[in-house]
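Heads up, one of the protein chains got dropped from this complex, but the rest are sitting where they should.
In order of appearance the chains are A, B and C, and numbering begins at 1 in each one.
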Amino acid sequence: MKIGASSPGGSLPDKRCGPTSASAGNNPAEAVSSLATQKGQDRPEAELERLAKSLRRHIITMIGTAGSGHTGGCLSAVEVLVALYFKIMRHRPQDPRWPERDRFILSKGHAAPALYATLAEAGYFPVAELPTLRKMDSRLQGHTDRTITPGVEMSAGSLGQGLSFSIGVALAGRLDSKDYRVYVLLGDGECDEGQVWEAAISAAHFKLDNLTAIVDHNKQQLDGWCSDIMNLEPLAEKWRAFGWQAIEVDGHSIPQILSAAEQARATKGKPTVIIAHTIKGKGVSFMENNLEFHGRAPNAEELAQALKELE
Amino acid sequence: MKIGASSPGGSLPDKRCGPTSASAGNNPAEAVSSLATQKGQDRPEAELERLAKSLRRHIITMIGTAGSGHTGGCLSAVEVLVALYFKIMRHRPQDPRWPERDRFILSKGHAAPALYATLAEAGYFPVAELPTLRKMDSRLQGHTDRTITPGVEMSAGSLGQGLSFSIGVALAGRLDSKDYRVYVLLGDGECDEGQVWEAAISAAHFKLDNLTAIVDHNKQQLDGWCSDIMNLEPLAEKWRAFGWQAIEVDGHSIPQILSAAEQARATKGKPTVIIAHTIKGKGVSFMENNLEFHGRAPNAEELAQALKELE
Amino acid sequence: MAREESTREAYGRTLVELGEANPNIVVLDADLARSTQSQMFGHKFPSRFFDLGLAEQNMIGIAAGLAASGKTVFASTFAVFASARCFDQLRMSIAQPRLNVKIVASHGGITVGEDGFSHHAIEDVGLMCSLPGFTVIVPTDAVEAAQAIRAAAALLGPFYIRLSRPKTPVIHEDGYRFVLGKAVTLRPGRDATIIAIGVMVALALEAAHRLREIEGIDCRVLTMPTVKPLDEEAILQAARETGAIVTAEEHLLQGGLGSRVAQVVSSHQPVPMAFIAIKDVYSRSGKPAQLMERCGLTAEDIMDGVRGVVLRKARQMAFRLGGR
Partner (left out) sequence: MAREESTREAYGRTLVELGEANPNIVVLDADLARSTQSQMFGHKFPSRFFDLGLAEQNMIGIAAGLAASGKTVFASTFAVFASARCFDQLRMSIAQPRLNVKIVASHGGITVGEDGFSHHAIEDVGLMCSLPGFTVIVPTDAVEAAQAIRAAAALLGPFYIRLSRPKTPVIHEDGYRFVLGKAVTLRPGRDATIIAIGVMVALALEAAHRLREIEGIDCRVLTMPTVKPLDEEAILQAARETGAIVTAEEHLLQGGLGSRVAQVVSSHQPVPMAFIAIKDVYSRSGKPAQLMERCGLTAEDIMDGVRGVVLRKARQMAFRLGGR
């Protein structure tokens, strides 16, 4: 299962991935806050934007090649993933189960392609592997599978379960006096699931300030706009009433995501949720807010068109 | 399954049970608001208090005789049941499935004995049947069973399910242009269950103003105080953030319950939750706030002592 | 057998017909109406259609409340969510009170394909058969699905109907009449009986055909669309007359058709059996046909099963004739 560190397809040098770099290394003092330690090696915002664009290209190419998959909800989550994997989290692509790593749990498992593209760019496995998505014997399953994909923490695909899992990981961190942080990404439609609210109550009860949830608030679920299918608003108020700090950001603004993560880290005694206002299908004109692309792949023509937009 | 109207054990004359009385009869105009129609036949508050006391005597006797059952959560719900069955709801004890009836759904199914005592006093079946609780072949099951007990709307016992059921009943009322109202009683511990919040979101989404939930907020669940086991506060805020009108009352004050129900009825476009602050084990000194009596029956001695207190 | 239609398309179409005839029908879905095809009803009768979002538990409870108020309720989502995500709700709110709710679940089995294990319902039939009061149906094709859905609508009580994602061959002729609780003999035969359901029926027919052509083994083929209650008569007749049974299902070995048939056979007429079913493992992403092959659900697998039971039956006969 161990794979080469640098991916052939243009991944960033792995020292940029937080404390795996020489400067952050194993020094616990430096490892405490990856946000802090990375201050010095900040890459220009433009580079992150380029990275986001490249993730989007991977995503639509993978899904287009596979012929099925959830395009819209992958594209809306890109900036969140870029911010987490290339700025916020400390992690070691060559050592995916490094015990001190910050954890990212993808609760909205149908956005697996977005996570795979991110992991590949970060160096967990070769970018060349991405086109195997959804193919027989691929490590890149239609929905995440923790047993075969390096860097994937949880098997998902049945929605509503990731926050509970994350609480378990956060509790374990506390029990073992580890200072890793746990990030979990949920869909907004996913917040219909009762288990999310069972979990929300308990995370607040346990005062899990090492846990940050992010809701990809793209306003759509499978059958339509959330406001038509099952109105979630006021979403931030719900989380606050459940004992969480809630921060609303533009989910396509990496600086806003970073500052919310910093605020989450600084907040003691309660978990934080970042409500990331996003656009489903973001980045490709004819996919944006287009319900059809929730669960459908672009055909060859659409793919070509989309890639052109993402040049 | 049909049984005599008046129970041998001192039930109130059935004309007091809302529109089954001659004056309320089948006149739809009068049936619109049972609270209103009953204004004229208000019984003195003292009589309701006597009724509450008598329900408490039934409850502890039934559970004591059965040798098992959930004493505390029955006793905390008594005033709510008295207010509903003897003041608020229009219903016909001789015709338990009367299509126009207001519905009461006991979601916290372990409070079945409290419901049975209420139904017997209202005339659904003889008070003499109460001591068969939990016995083989009794119509009075340990937890409610809609298939055999007159007046029981839902099979319960696995917590967290009654609000969803009630929404179905409320939607059916709307589809059939019936003006019945739906009342559902939940435990506070029960509100840990995610299904309750799935249901809460959807009731608000559907603007079910014919639905009123009541939370028996006795601050205890099975393993301890809610604040220790799984903190629910701020409970009213949670419901409000989920789109409900929330009204907090002293759950042992019948006038407060009545006025909250009136406010619920008058509120259009959203469902209402009445948070009834209660005392678990209410009415028997050594049972009040005594965790032990969540799920245990009084022994002979305790029963005698409790009955003395309730004289 | 040229025509193909998915059973879920038949569902959407039939729902609309039923909705036209019966204003009492209400349809629910849990944010998968565009996949299960319940949306066809929703477009036609928006006031009687409720999409509950991603909340399967709530959907079941609401279905129960509507049914308790006199509605005939259809509730749909993917098979894995319809069974596994809300089992306690099905149990408490629908099965025990025997309320009039029809759970019509699309995307049964592994032919869901690329979505992977989270979306493969491989245990749903067993789970639903564990609910006293439920009738469980796995239609063979779109023709039978439409009729089973009508039968469910016409009868009071809880039903589970398992549909498939892909288009599948239409096997029954237009004149075919589905009878609840009855097996259907698709092919006579004396050497062994294949009892198949759902997408396995076409493969069973193919296996029987090839066994006859190549090896001269004469297989009876039954479909048993009503998995609960079973047509015990047909099973025992097959056991008596053919002396060997192979079951074939797109489901775990545990709790499904095969395990139910084995209990009937063992109780009355023990004969050699083989079970074509998914072994104790979760599947992965892949094309439906690839997954069927990996999971041992091909015509060849059925043929192997038949060869095995026929051999064991022959040994048993020889033993009988030879005495000990």
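Everything that follows uses one rule, which is that contacts are C-beta pairs under 8 Å (C-beta built on N, C-alpha and C of every residue); 3 or more make two chains touch, one makes a residue touch a chain.
Because the structure is a prediction, the values reported are computed rather than measured.
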Exercise for review: Identify the visible chains that the left-out chain touches across the whole complex.
Suggested key: A, B, C
Point to revise | Option from B:T118, B:S164, B:Q221 or B:T272 whose C-beta touches the chain left out | key: B:Q221
Check your understanding: Which of C:R8, C:R48 or C:R91 sits in contact with the chain that's absent?
Key -> C:R91
Revision key, fill the gap. Contact with the hidden chain, among A:G157, A:G189 or A:G224, goes to A:G157
Check your understanding: Which of these touches the unseen chain: C:I60, C:V80 or C:A238?
Key -> C:V80
Review point. Since one chain has been left out of the picture, which residues of chain C touch it in the full complex?
Key: 80-81, 83-85, 87-88, 91-92, 95-96, 117-118, 123, 126-127, 129-133, 252-255, 258-260, 262-263, 265-267, 270-275, 280-282, 319-321, 323
Study note, to complete from the structure: Even though one chain is not shown, chain A touches it at residues 145-147, 153-158, 161-173, 175-176, 194-195, 198-199, 201-202, 206
Practice item. Extract the touching residues of chain B with respect to the undisplayed chain. Key: 66-69, 109, 134-138, 141-143, 145, 155-160, 189-190, 192-194, 221-224, 226, 229-230, 295
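Note that only the chains that are shown with their structure count from here on.
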**Study point:** Chain-level touch network, classified as line, ring, star, complete or other
**Key:** complete
Check your understanding: What chain is the most remote from chain C, judged by the mean position of CA atoms in each chain?
Key -> B
Check your understanding: What whole-number Å value describes the gap between the mean CA coordinates of chain B and chain C?
Key -> 42
Exercise for review: With chain centres taken as the means of their Cα atoms, state the distance from chain A to chain C in Å.
Suggested key: 38
Review point. If you average the Cα atoms of chain A and of chain B to get two centres, how far apart are those centres in Å?
Key: 45
Exercise for review: Can you tell me which residues of chain B touch two or more of the remaining chains?
Suggested key: 194-195, 198, 201-202
**Study point:** Junction residues of chain C, two or more chains touched
**Key:** 52-53, 55, 57-58
